[in-house]
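One protein chain omitted, others in place.
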Amino acid sequence: MAGRTEPTEILRSKIRIRNPLLRNLLSEFLGTLLLLFVGTSIVAQFILSHEKLNTWIQINVGWGFAIAFCVYATAKTSGGHLNPAISLVMVTFGRLSIAHFFLYSIVQILGALLGSGLMYTLYYDAIHSINITQREQIMLFCSYPPDHLSWTGAFVDQAIGTGFLAFFVCVVIDKRNKIPDVVHPLFFGFILMMIGMAAGFNLGYPINPARDLGPRILASILVSKEAFGAMNGLYWIAPAVAPLFGAVFAAWFYHIGFGAHLPEIEGERRDLIAKEESALPLKQFEQ
Amino acid sequence: MAGRTEPTEILRSKIRIRNPLLRNLLSEFLGTLLLLFVGTSIVAQFILSHEKLNTWIQINVGWGFAIAFCVYATAKTSGGHLNPAISLVMVTFGRLSIAHFFLYSIVQILGALLGSGLMYTLYYDAIHSINITQREQIMLFCSYPPDHLSWTGAFVDQAIGTGFLAFFVCVVIDKRNKIPDVVHPLFFGFILMMIGMAAGFNLGYPINPARDLGPRILASILVSKEAFGAMNGLYWIAPAVAPLFGAVFAAWFYHIGFGAHLPEIEGERRDLIAKEESALPLKQFEQ
Amino acid sequence: MAGRTEPTEILRSKIRIRNPLLRNLLSEFLGTLLLLFVGTSIVAQFILSHEKLNTWIQINVGWGFAIAFCVYATAKTSGGHLNPAISLVMVTFGRLSIAHFFLYSIVQILGALLGSGLMYTLYYDAIHSINITQREQIMLFCSYPPDHLSWTGAFVDQAIGTGFLAFFVCVVIDKRNKIPDVVHPLFFGFILMMIGMAAGFNLGYPINPARDLGPRILASILVSKEAFGAMNGLYWIAPAVAPLFGAVFAAWFYHIGFGAHLPEIEGERRDLIAKEESALPLKQFEQ
Partner (left out) sequence: MAGRTEPTEILRSKIRIRNPLLRNLLSEFLGTLLLLFVGTSIVAQFILSHEKLNTWIQINVGWGFAIAFCVYATAKTSGGHLNPAISLVMVTFGRLSIAHFFLYSIVQILGALLGSGLMYTLYYDAIHSINITQREQIMLFCSYPPDHLSWTGAFVDQAIGTGFLAFFVCVVIDKRNKIPDVVHPLFFGFILMMIGMAAGFNLGYPINPARDLGPRILASILVSKEAFGAMNGLYWIAPAVAPLFGAVFAAWFYHIGFGAHLPEIEGERRDLIAKEESALPLKQFEQ
């Protein structure tokens, strides 16, 4: 293996962070930054083109792939949460301490804020020359409630939407469901696509306190304080808090209703290997 | 494996249901509930946004992923039928008793009813403030025939649509086609997407007696008795009964026309069969 | 293994066709029948809903999945050609005799004809109550050229479109590209989606003589002789003949330009097995 002399391996030997906490915080920070850079750009393309050069399906599919590939980028270090609600679920699963949860959340929010700032760079010319309302300008960054929605409705919406996410994430990562590691991030993306088609109508499914709050702070600076103004200044609390409740509830609902009753795994890996062997290549065409 | 001390493993050691029938009924009940919660929300987003924030493609893709991930959640326990028509196919394959088929169907219908009730919670504000017709209110829950369709046409439509489903499910789970277990649920999702694009025009492809009947009962309470009123009160029978005929016919059509003639899997591949048999999503329940 | 007493295994022991040619002809016949049943239904949903409950993307995606799953149904017996142009490529690869090619083509055309007839059953009510032009009625079954297109243009279009198909099919099945068997049909589906987005504007990409000619015969009976009338009765020859040339040209273009120069495979399977072992399950969450 000649890898040791590759430039990227030399870099690695020099700068590698070996402290797991520092490494994971960097991973969550940059991962959430990337996610929001891509994700808010998708929303911007939707809004700036007046919903023509991106319709709702692209919001769904684009964000789905954004989640998938940002999780691929971070899964092997921090686990690829990129969302305080998912981190909190991991706390209740005994896989993350409360202290680390707060640190994760802070860097996730900060990453989200900066990521949406980079979107602003990408679409700077367009934002300043295309006519969109102040409300739309805010929605480039974060959710803004429609007139039909009450605060309770917003809270319920965010709890349910994030609940869907946490529930299906638990389905995917439960080792007894035997879904190979390597497809987990892609499946998270498919799950997000589905959620955007089911629970996107009320608020546009932020379902991630960092994704909503971080960019909202930036919007209040770059656009208007009105970013925090909806529902007499109380709206923003719903997408910042409800996901935490919804995610934890749904994750444990999964384990109580489904996971706890799954049949035990035995001698699994051997079968699996044998199977992979006998199911590979060679197309058969009859003669 | 340090799993024994994880909170989810402790929970499991305490509440695990070891009676297969009870476990499977819980799985089918909650699985169908989840499926309809997500699925009717997708339809609601289509209707409430006046087909803008969800067009038909999202009905197809969203329901496809909903099937896929709800089957992933239930495949290892009950086999993930979530549909009486599929359960009946399993009866004819000798994998489920008639008695269990009725129990499965009851919990599937009940789960579907409650699942659509949860959709009502998610979109409560919207349903009560956005102007939609009574017919559309019913269609939030279940199918309603268009004017062009006769009762016979509805029956044929549901038999054909569910036939497509059962046929292609049989293709996927036939061990001689060597499609790995782990992708079965995802492929079921793709198949449902395809069916929604081919056989969705007449009735919106319920193709599942539980999916249609359960929520229809709730719609008759929450919206109007008219939910059961179409075609002089006879319409609802078509999507409740035709899928059973269509699915059984198509499943055996597969085996007569295709499956029976597949080349044998030889020698080195016995382990593959053994493995797949013990983990097939649509097997392994009946006791 | 208890499989021998399953009803489907009992059926198999009684009716299994062991003559490879008969079995393959049945497979190609029924596979093409299914493909056209699903496929023309997708087109019908597009036309009958006036391009609302199916837009062009669903033509692409729906047909893609239809190909994928009909090939899964037939791959292990006949190889899943479902298209005389692909069968002809196999003749030039020495995997099918000329005599068998003609037999394959005949059953493919017959299957396609009957499959589109089943679509007519599914949408019988709609076809007879929704107002569409005669041209659209014909297009439920087969392609019909737009005004801008010359006969040469139609021929070139079909040769190119089928060429794309054959080229990328050869990429996928070339064992030196190491794409596992089990994803071949799915990839064929993705390839067809892509072709429909690139080469669908002129004629709607039939790119399959059986798919176009079989249903055209039925359309000339059920709708009007005008099905064969376009371009002074010469149009139909283009989609019936050009695919054969395009496919063979493109398949050999692949082997001359790409396949012939691929590095040799050595000791491949051992590495692959080892790799699968080390890349399976177990999510890592840092603590």
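Observations
Each chain carries a letter (A, B and C) given by its place in the written order, and its residues are counted from 1.
The rule we apply is simple: a residue touches a chain if its C-beta (ideal position, glycine included) is under 8 Å from a C-beta of that chain, and two chains touch if they have at least 3 such contacts.
Everything quoted here is computed from the prediction, not taken from an experiment.
Hidden chain, full complex: it touches shown chains A, C.
Within the full complex, the residue among A:Ile17, A:Ala99, A:Ile221 or A:Leu234 touching the omitted chain is A:Ile17. Which of C:Ile17, C:Leu118, C:Val171 or C:Ile237 touches the hidden chain is settled by the complete complex: it is C:Val171. Which of A:Val91, A:Ile106 or A:Leu122 touches the hidden chain is settled by the complete complex: it is A:Leu122. Interface residues of chain A facing the missing partner chain: 1, 3, 5-8, 11-12, 15-17, 23, 26-27, 30, 34, 38-39, 41-42, 44-45, 48-49, 52-55, 57-58, 61-62, 65-66, 68-69, 72-77, 118, 121-126, 129-130, 181-182.
Residues of chain C in contact with the chain left out of this view: 55-57, 60, 92-95, 147-150, 153, 156-157, 160, 164, 167-168, 171-172, 176-180, 183, 187, 190-191, 193-194, 197-202, 252, 254-263, 271-272, 274-275, 278-279, 284.
Going forward, only the chains that are shown with their structure count from here on.
Inter-chain centre distance (chain B to chain C, centres taken as mean C-alpha positions): 27 Å. In terms of their C-alpha centroids, the spacing between chain A and chain C amounts to 37 Å. Among the residues of chain C, those in touch with two or more other chains are 75-77, 181-182.
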